[in-house]
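Only one structure is covered here, and it is reproduced in the block below.
One chain of protein is taken out of this complex; the other chains stay put.
Each chain carries a letter (A and B) given by its place in the written order, and its residues are counted from 1.
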Amino acid sequence: MTLSISLGDLAQKFQLELMGDPTIEVSGIANLRDAHSAQLAFLFSSAYRPMLNETAAAAVVMRKADAAGSDKPALISDEPRMVWALIAELFDPTPVPDRTIHPSAFVHPSVAVGKSVTIGANVVIEAGCHIGDDVTIGSGSVIGEGVSLGYQTRLFANVTLYHGVHLGDQCVVHSGAVIGADGFGFEFDKATATLKKIPQVYGVRIGHRVEIGAGTTIDRGALNDTLIADGVKLDNQVQVGHGTQIGANTAISGCTAIAGSTRIGAYCLIGGAVGIIDNIVIVDQVEVTAMSLVSQSIMKKGRYSSGTSLLPGKDWKRSIVGFKRLDEILKRLRRLESGSGS
Amino acid sequence: MTLSISLGDLAQKFQLELMGDPTIEVSGIANLRDAHSAQLAFLFSSAYRPMLNETAAAAVVMRKADAAGSDKPALISDEPRMVWALIAELFDPTPVPDRTIHPSAFVHPSVAVGKSVTIGANVVIEAGCHIGDDVTIGSGSVIGEGVSLGYQTRLFANVTLYHGVHLGDQCVVHSGAVIGADGFGFEFDKATATLKKIPQVYGVRIGHRVEIGAGTTIDRGALNDTLIADGVKLDNQVQVGHGTQIGANTAISGCTAIAGSTRIGAYCLIGGAVGIIDNIVIVDQVEVTAMSLVSQSIMKKGRYSSGTSLLPGKDWKRSIVGFKRLDEILKRLRRLESGSGS
Partner (left out) sequence: MTLSISLGDLAQKFQLELMGDPTIEVSGIANLRDAHSAQLAFLFSSAYRPMLNETAAAAVVMRKADAAGSDKPALISDEPRMVWALIAELFDPTPVPDRTIHPSAFVHPSVAVGKSVTIGANVVIEAGCHIGDDVTIGSGSVIGEGVSLGYQTRLFANVTLYHGVHLGDQCVVHSGAVIGADGFGFEFDKATATLKKIPQVYGVRIGHRVEIGAGTTIDRGALNDTLIADGVKLDNQVQVGHGTQIGANTAISGCTAIAGSTRIGAYCLIGGAVGIIDNIVIVDQVEVTAMSLVSQSIMKKGRYSSGTSLLPGKDWKRSIVGFKRLDEILKRLRRLESGSGS
């Protein structure tokens, strides 16, 4: 984060209108509240416009309408969040892969290793894997038999891929993620009164540009591959059950649990800590708010919720009493309406 | 998955009635929708019977009643799911342990290592452990002091067992699982206004044939061992609190959180993303549906739920308004019933 760049250069590089002195230098980005005088900040919503007078930032990226009447040096864009994504790349401290294979890594002789690959310390790559060009595998990661990793895919440290997992190009997998563990499949065996394991004989197929968060688990399939389409983004600690399919460019927030054999469409937005049961279908462009339970198929795009809103403890207890009596409430209403209420 | 086997051989091996040509060969299993012409599929429910006309499968395992009037070659069973579990074993691609100890593994000289043990790369086994015959420990796993692993137990890669954890025979532990970390025990210290740690001095005892999913965490106990009985199956990302007990053959789906010192019975079915509070009792054969909160003991077997069903956003907001006013609704009902309503 030692880069310093002038507002003039930023305006030219990202084709932005500049309001203010082009020679002002910025050496980092920050939010409006915390920015210091050498940093560039961002105004994403007019609601925060009063902070323009308070921020110490050297300059602010904002919409033209928000900049009107402000003295603050400004880079103008209709899409300040997209500009943020682009400028942030300049200041990204993520270590650049060094394109070396650490001597402590164990790579089975049968593995096909591409060009410019980076393999960290204590990595294990089992037989029959294909490692594409420019792939990076973080220290301590373990790659099972017959795995393929596409061009520029990056696994951070301590990732585990079981046998028969396939990732496309330019994927990112964060630490602690486990892809390809057995799905949860057991059948009650009456003869022994125990649960018999159903072997999970399929794998996991992941498309291009998929990001998988820390501690996320994606199980292998039992009767078909688990499929994650191109451009899907999974946050941390998401659980994807066996044989489930997730459509392109769907984003799923942290701690969401998806059971097996469910098919989720493209361009869905699934909130955090959502539960989705097994064997259902969710069409494209469905939005599910945080902590909802999807207990049946959703066949129409739109926004869905379940649960109740947060209440102070005493109020909540009173509502809970009423919730238990809802069936009775309906009956009493009917009785009153029929004139026999009192 | 290069095995090919004839329907005749399958019928004989698993003592199934065969309807159709015994010389037909199958080289894998699949679901009805995706099966190709060399695969065996399964009809688990009569509801999907129409798919018999569409599937490309070479043959289908199904109940006799479902096979009536169909030309599809069939293996007949009253328990098609149990037959699935048995046949799937033939096609299981899970790598067979090679019964070698990788030279990079660190095994403390005091460890008792059984026969035919497989230990992967970079495994660490601390002092005083007992590793049973036929045990497999995946690469990158770390086994703390004094751990015991029973006959044929298999840990996949990157599993962590703390000191004093005991697993019985034929257990399976998936990657990223952590067994024996400290339970969450703190006491508010008035003198310093901070939270003082309560050392978690007990361990974790796990029976035979227990399966533990990827990323699942089972804490060690504070005043008694955490106990997981024989045949328990825990899915991915389950959390088991300190000192909790889970009865034999109970199955717990993904992302369920169980607090400390709770006692769960045998043959329970706990859905995904369920919450179970601390210090309660759940008797045998209790079923809890997905994402329910168990906030008090359950003393009678049966099925239990909490939460609300999923609604389109606008409908949900209207119901939420009503939920907050349930206490008021009851009062207004009472007033109407007493004749003073309007």
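As a convention for this text, a residue touches a chain if its C-beta (ideal position, glycine included) is under 8 Å from a C-beta of that chain, and two chains touch if they have at least 3 such contacts.
Predicted, not measured: the structure shown is a model, and the values here were computed from it.
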item: Among B:A56, B:V113 or B:A181, the residue in touch with the chain that has been omitted; value: B:A181
item: Options A:F14, A:W84 or A:F188, residue touching the unrepresented chain; value: A:W84
item: Among A:L167, A:I198, A:C255 or A:V288, residue touching the chain not depicted; value: A:C255
item: Residues of subunit B (touch criterion as defined above) contacting the omitted chain; value: 104, 106, 122, 124, 126, 140, 142, 144-145, 158, 160, 162-164, 176, 178, 181-182, 184, 186-187, 189, 193-199, 201, 215, 217, 219, 222-224, 237, 239, 241, 243, 255, 257, 259, 273, 275, 277, 288-289, 292-296, 298, 302-309, 311, 315, 318-319, 321-323, 325-326, 329, 332-333, 336, 341-342
item: Where the unshown chain meets subunit A, residue by residue; value: 1, 28-31, 33-34, 41-42, 79, 81-82, 84-85, 88-89, 91-95, 102, 104, 120-122, 138-140, 156-158, 172, 174-176, 209, 211, 213-215, 231, 233, 235-237, 249, 251, 253-255, 272-273, 290-291, 307-313, 316-317, 320, 323-324, 326-327, 329-330, 333, 336-339, 341
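Going forward, only the chains that are shown with their structure count from here on.
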item: Distance between chain centroids, defined by C-alpha means - subunit A, subunit B (Å); value: 24
